[in-house]
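So that we are looking at the same thing, I have put the structure below in structure tokens.
One chain of protein is taken out of this complex; the other chains stay put.
Right, chain A next:
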Amino acid sequence: MKRRNFIKKTGVASSVLGFGSFSLLNSSLTKVEEDAKQITILHTNDVHSHIEAFSNTHAKYPGRGGAARRYAYINMVKKENPNTLILDAGDAFQGTPYFNFYGGELEYKLMSKMGYHASTIGNHEFDNGIENIAAQLAHADFKLLNANYNLKNTILDGLVKPYQTYEMDGVKIGVFGLGIELNGLVSKKLFKETEYIDPVDVAKDTVKKLKNEEECDLVICLSHLGFNYSGRKICDVKLAQQTRDIDLIIGGHTHTFLEKPSLIENLDFKNVLVNQVGWAGLNMGRIDFYMKKEKASKETLIEL
């Protein structure tokens, strides 16, 4: 079991020992950053129609969240690094009267205005029926991605793609979406002929395509499966363990507040970052990938 990633816990610069590579011996952290291309990922999950901040008297989250403040942060980061990809892991809908009144129109309009690149289908996206998802997509300038729902016999056929690739500063990024089993969670009346397919098999096929055909340098999964279940039910942690070549899983559904991404070893004993930032737009996650042409065995410094 060879660990290929090197997790750095402190901010102190240290040298990296590759095998026999003397040229890297004195490379400092800043040098790594300077030589590499920086790709920034900003992400949310389970915003649940929390367009406004919680009131200042809210028992649990006084004054937290709100789209206008989130956008201020996005702008700050984009100014720092224009090569920023903005992603969401589903359940943008349901939770405040904004959804009850407008059916998700404002949620999707705001995500478009904020420059989101992609989101995925959470179970609550179905709350006003699959037709409503199709209707609201008219307000979306971002992609709604899902690879494991067969939507062939639904109104979403052709409107939802399994994956999307993005090129930033010459780095190719593949993003794909995975959704949770709908039976027992959402009424069939709402999801209609949507067919759930095993996420692990689909993830393996999709990643292969992204790596081999699309030649992506980074692979990101937008998952609405949930962070971690002890039973047999598939979750982000199991998905990471049972696949290869996924760099990052941005999760949702379980409203899990992770202080930092979990590192889960995949089939190749490489670390996959699995993250989730609670819900309601209380937080935004920021992950910076410094990309460089290197040998596959070259260790990755991970500062969490």
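The working rule: a contact is a pair of C-beta atoms (placed from the backbone, for glycine too) under 8 Å apart; a residue touches a chain by one contact, two chains touch by 3 or more; residues count from 1.
Note that in this section contacts and distances are computed from a predicted model.
*Asks:* One chain of this complex is missing from the view, so tell me which of "FecCD family ABC transporter permease", "Amino acid adenylation domain-containing protein", "Thiol-disulfide oxidoreductase ResA" or "5'-Nucleotidase C-terminal domain-containing protein" is its UniProt name.
*Replies:* Cross-referencing UniProt, the chain left out corresponds to "5'-Nucleotidase C-terminal domain-containing protein".
*Asks:* Please pick, from A:Ser55, A:Asn212 or A:Ser297, the residue that touches the omitted chain in the full complex.
*Replies:* From the options A:Ser55, A:Asn212 or A:Ser297, the contact with the absent chain belongs to A:Ser297.
*Asks:* Of the residues A:Glu33, A:Asp141 or A:Asp201, I need the one that contacts the missing chain.
*Replies:* From the options A:Glu33, A:Asp141 or A:Asp201, the contact with the absent chain belongs to A:Glu33.
*Asks:* Using the document's definition of touch, tell me which of A:Lys60, A:Lys189 or A:Arg232 contacts the absent chain.
*Replies:* Result: among the candidates, A:Lys189 touches the missing chain.
*Asks:* Can you name the residues of chain A that touch the chain not displayed here?
*Replies:* So the residues of chain A touching the missing chain come out as 18-21, 23, 29, 32-33, 36-37, 51-53, 63-73, 75, 94-95, 97-98, 100-102, 106, 109-110, 113-114, 127-128, 171, 184, 187, 189, 217-218, 247, 259-261, 273, 275, 277, 281-298, 300-304.
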